[in-house]
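Handing you a structure now.
Missing here is one protein chain; the remaining ones are kept as they sit in the complex.
Take a look at chain A:
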Amino acid sequence: MRQRREYHIVVLGAGGVGKSCLTAQFVQNVWIESYDPTIEDSYRKQIEVDVRAICLDLTLQEQSNLPRCGQGFLLVFSITSLSSLNELAELREQIIRIRDDENVPLVIVGNKSDLEEDRAVTRARAFSVSQHWGNAPYYETSARRRANVDEVFVDLCRQIIRKDITAAQAGEQEAYSRRRERPIRHGRRRRREKQRCNIL
């Protein structure tokens, strides 16, 4: 059997935009009706993207304060709340700053597309945000109707895979030279290569 790849995705966004609903629909095909704020949840799902077997780990937090771990990010807002879109800007900035990477895989998700009558964010507006953010893909989803749910996760996986391949080809050289630029350290402290993911 071919080695299954493991990816870690973090779902971010303001409270109440439907991060849990979206994820639960994707992973478990269920619709959560109740008022149930998340403290911290994790999920796993095995999927196949372009004949690659992928094992996805997903993390959700109500106070999404530390987006340092994870290879890809879903930035979720609700189309019924402009402020929920505005909040994403700061989150994206944090991700990019910590990752030191303008092209970190991410997807912008406008959830609650079934609530068209309460729409407060026009498509045009969301698209312009996505353009400003290096043409990050923008999707409108409805967790309630299960519309576009799989698509956002698959798109994110594709981006991560693409990045993986490029990194495998050219990345090693670059990573090596970047490490060299850093001041040489003495001492025997072992450097932990694998970035640990701590949730504060």
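Just so it is clear, a residue touches a chain if its C-beta (ideal position, glycine included) is under 8 Å from a C-beta of that chain, and two chains touch if they have at least 3 such contacts; residues count from 1.
Please note the rule applied: contacts and distances are computed from a predicted model.
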item: Listed names "Protein inturned", "RNA transcription, translation and transport factor protein", "RING-type E3 ubiquitin transferase" or "Ras-GAP domain-containing protein", with the criterion being the UniProt name of the chain not displayed; value: "Ras-GAP domain-containing protein"
item: Residue touching the undisplayed chain, where the options are A:Glu48, A:Asp101, A:Asp118 or A:Asp150; value: A:Asp118
item: Hidden partner interface residues of chain A, rising order; value: 4, 6, 14-17, 20, 24, 28, 30-44, 46, 55, 62-63, 68, 78, 80-81, 83-84, 86-87, 90, 97-98, 100, 115, 118, 181-183, 185-190, 192, 195-196, 198-200
